[in-house]
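The structure under discussion appears below in the form of structure tokens.
Note that one protein chain is taken out, while the other chains of the complex remain in position.
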Amino acid sequence: MSIFIDQNTKVCVQGITGKEGSFWTKHMIELGTQVLCGVTPGKEGQFIEGKPVYNSVKAAVEHHGIDASMLFVPPRLTKDAVMEALDAGIKKIVTIADGIPLHDMVLIRQAAKEHNAFVVGGNTSGVISPKLAMMGSFPHWIERVYKKGNIGVMTRSGSLTNEVTAMIVEAGYGVSTLIGVGGDPVPGTRFAEFLPLYEADKETEAIVIIGELGGTMEEEVADAIKEGILTKPLVAFLGGRTAPKGQKMGHAGAIISGGKGSVEDKITALTEVGALVAERPRLVGKLLEKLNVAKK
Amino acid sequence: MSIFIDQNTKVCVQGITGKEGSFWTKHMIELGTQVLCGVTPGKEGQFIEGKPVYNSVKAAVEHHGIDASMLFVPPRLTKDAVMEALDAGIKKIVTIADGIPLHDMVLIRQAAKEHNAFVVGGNTSGVISPKLAMMGSFPHWIERVYKKGNIGVMTRSGSLTNEVTAMIVEAGYGVSTLIGVGGDPVPGTRFAEFLPLYEADKETEAIVIIGELGGTMEEEVADAIKEGILTKPLVAFLGGRTAPKGQKMGHAGAIISGGKGSVEDKITALTEVGALVAERPRLVGKLLEKLNVAKK
Amino acid sequence: MKLYEYQAKDVFKEAGITIPNSVLIEKPEEIENALAKVGTPCVVKSQVLSGGRGKAGLVKFTKTEAEAKSEVIRLFNHDLKIKKIMIEEAVNIEKEIYVSITVDPYLGKGLLIVSAEGGIDIETLAVTQPEKIIKEPIDLRYGLMPFQASRIAYSLNQPKVVTKALIKLFLNLYKVFRKYDAELVEINPLFITKDLEVVAGDGKLMIDDNSMFRQSEFDKIQTDYKTVAEFEAAEEGIPFIQFDGDIGLMCAGAGLTTTVYDLIHYEGGTIANYLEFGGPHYKKAVKAMEICLKVPSKVILIVTFGTIARADVMAEGIVDAIQRLKPDRPIVTCIRGTNELEAVKILKAAGLEPLFDTEEAVRTAVRIAQGGSQ
Partner (left out) sequence: MKLYEYQAKDVFKEAGITIPNSVLIEKPEEIENALAKVGTPCVVKSQVLSGGRGKAGLVKFTKTEAEAKSEVIRLFNHDLKIKKIMIEEAVNIEKEIYVSITVDPYLGKGLLIVSAEGGIDIETLAVTQPEKIIKEPIDLRYGLMPFQASRIAYSLNQPKVVTKALIKLFLNLYKVFRKYDAELVEINPLFITKDLEVVAGDGKLMIDDNSMFRQSEFDKIQTDYKTVAEFEAAEEGIPFIQFDGDIGLMCAGAGLTTTVYDLIHYEGGTIANYLEFGGPHYKKAVKAMEICLKVPSKVILIVTFGTIARADVMAEGIVDAIQRLKPDRPIVTCIRGTNELEAVKILKAAGLEPLFDTEEAVRTAVRIAQGGSQ
């Protein structure tokens, strides 16, 4: 089992004819993902990895009854591509684009809410349920990172996620579904919004969140635990504990604003509701053991 | 009983301090309408007809728990006033403004749908449940027009409505609730959208619609009858039967476009589903009798 | 408000839409200069607001300078009192497409309408081959989105350069639609030239009358009126149509006026003019009657049943109009609604015999028009 995506999810790839699009489509299919077709305006009639390409998402949906759309689309075209997917009735959308304009992202999130849809990203590697399916750009063949298991992972980072999941695997665990919500200040969907799905998923026995300084997504997870929305054990790793205050270190989301969003605040909020916070990536596995999470 | 508004509906009046606003507020209260307060930016602290005036709808809602807002606001300010009412959580809004910009009206309707709210108007006299309450500018004291009874009336016109309801009363009937959806090409709410309310209302025993050439609102009512959404008897009066084709006679909605919307089309659609169409206002009462609608 | 073709094309050009080269002339002698700039063959296009200019012989394709000149002279001498003629270069046409953006009242949304069969009667096509017309709803909150423009453009199966140009054109046309509060913006035909350019062959832009207050760029009045009465009504914003029957209508409320119009026909009468002085115009009785008196008619029939348009105010206006204008024909009144009893008093005090029933008023007017007594 998994959340968001599994081997039955019918996926189309927007931007399938691009370099990244075709490269990752190959690997998505290789993993078992049901990629049924792609969309690139003007490329209708072509085939990528044996899958037909259409001029529009509408055509893709009409021909294949698509559930989810994976976007390999440049940041400046992402808003339009997401709107097209929403307009075609698709409720699960993943965009890896790094550099989506802030105001576009606000409108994307608003539109997604209006359509009762999930948009994951941008600035993420996407979503992966190891051994089942993925939407994104994960080197899923690296066994020491993408091992199937019972830990649900959510993250704001890319490379750091690999670092942490490698440690989870090293400790003897594996991942049910990993969702990269992305590193932008306004992600399409926030950590807490996925918690009901993880809570309902029978194969997810614990949650790991990989956060960092800035924003309030980790605090929102703490609130959800307090409200009983998540009852499963949770371990967090948070980057930026020693970052100098007020410095912008890469992610725009990592600005400390109004005295809020420091790693200390997040640690306090999470530990108050019984979650454990690992000081180093390597300790995440240890804390899962401490919470008696079974290794399977 | 009635639909949309009754003596328990808590009403605020946007634009209460204007000439029309204060004049009709007086008469709305006189009829029994629960007008609790008014809104005019910059006039907070004043009282009109003994009702407090606030700077914002939000303040009105906070102080009085408003259900419905009546707008006496100029056409060019109507979009903003409707958005303010929607933003404050009000689900029933009536605007009488004549001359609302077309694109504004499109956005108003879109916003109303998004908020699951009814916007009645513009270019209408509003809504009246005789002897109970009204939101609008009806000279309710004219007994020969606004008699309480069991006929639900919907209309696209103003003066013509008075003409027809006078004839309904002359025939011995009265009105449960009269809703003027207004004469603009894009009204806030369309005839057919009110039919479920009339169908559910125990005191409404028959429906009269007052339509005219142009648009498809009457055809939509015919569709609703066909689908069983309305099972009560219906009589229609339709103006513009002899209007020259292609001429724009006042209401922008009264343009015959693409061969659709002629009075003949409407008569065909309505008679096919068992509704009766009166050739003259005076005959509306006769047709209600023909349908065995009780006089009470 | 409808704009002339040359005005619409100015707007299009500013919005980045390609239009053919052209020169606007106001006198026959300006044709020399125009031809020097545009060349032949060229199209001589009368600037009038009515549709069907081609069928009416008001737009002519001319091959030679002599032909163009004689056409211009003919048109400037036309009954329609044409004031401006556009001399436009002839475009090397490969294909004609239909494009427009309007509001769909049923959907309550914008609507982009495209058909690969341009240049012909789109209304007929809509009835006979509706599948050939693409209709794309537009959510005005988000605007026409590039993916919509792209989807439609690709479905037309044109060469890539044309497809790209069409996408841009749809998006630019939408900008015009919004910026000018358009009821309708239409290009029919939209030419695809043999050089694969996309060029607006015609231009129609109708601005929503209710939005004119924020569309200061254009005069509120276009000079294309057939009569003085029409012009004056337009100047006041009073809905008015002139016919050639006997009864001048001066009513309040579009629905009621239309119904009175029907009733007159049922009673065997004919209409001289439709005039509606209700709504925002209900205090303009003097002006309304002045306009009615400019139209030949045998009787003026006034019917109202107003709410905000109060009966007493309108009655006072009518009495004032009669006293000032001293009409040369009988007036039949039927004034009801808010403060209707006061209205009756006012009318009676001024020596009128107010009626109170619409059908009776209609019958009276028809009788007078047919030579009967009041």
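As written, the chain order gives the labels A, B and C, with residue 1 at the start of each chain.
Simple rule for what comes next: a contact is a pair of C-beta atoms (placed from the backbone, for glycine too) under 8 Å apart; a residue touches a chain by one contact, two chains touch by 3 or more.
The structure presented is a predicted model; accordingly, all values stated were derived computationally and were not measured.
A.B. asks: From the list B:84, B:163 or B:205, pick the residue that touches the absent chain.
C.D. replies: B:84
A.B. asks: Among B:13, B:28, B:111 or B:278, exactly one should touch the missing chain; which is it?
C.D. replies: That would be B:111, which touches the missing chain.
A.B. asks: Looking at A:26, A:63 or A:103, which makes contact with the chain not pictured?
C.D. replies: Spelled out, the listed residue whose C-beta touches the missing chain is A:103.
A.B. asks: Please identify which residue in A:183, A:233 or A:285 touches the non-displayed chain.
C.D. replies: A:183
A.B. asks: Take the complete complex as the reference. Which residues in chain B touch the chain that isn't displayed?
C.D. replies: On the chain B side, contact with the omitted chain comes from 41-42, 44, 55-58, 77, 80-81, 83-84, 87, 107, 111.
A.B. asks: May I ask you to list the residues on chain C that touch the chain which is not drawn?
C.D. replies: 141-142
A.B. asks: Name, in rising order, the residues on chain A that touch the hidden chain in the full complex.
C.D. replies: Chain A touches the missing chain through residues 20, 75-76, 96, 98-104, 106-107, 109-110, 113, 123, 125, 136-139, 142, 155-163, 166, 183, 185-186, 190, 210, 212-213, 215-216, 220, 239-244, 247-254, 257-259, 279-282.
Throughout what follows, only the chains that are shown with their structure count from here on.
A.B. asks: Make each chain a node and each touching pair an edge, then name the shape: line, ring, star, complete, other.
C.D. replies: Topology of the interface graph: linear, an open chain of contacts.
A.B. asks: Based on CA centres, what chain would you say lies at the far end from chain A?
C.D. replies: The chain lying farthest from chain A is C.
A.B. asks: How many angstrom lie between the centres of chain A and chain C, each centre taken as the mean Cα position?
C.D. replies: Chain centroid spacing, chain A to chain C, equals 55 Å.
A.B. asks: Report, in whole Å, the distance between the mean C-alpha point of chain B and the mean C-alpha point of chain C.
C.D. replies: 28
A.B. asks: If a residue has to touch 2 or more other chains to count, which residues of chain B qualify?
C.D. replies: Chain B, residues with two or more chain partners: not present.
A.B. asks: Identify all positions of chain C at which a residue touches two or more other chains, and write them in rising order.
C.D. replies: Within chain C, no residue contacts more than one other chain.
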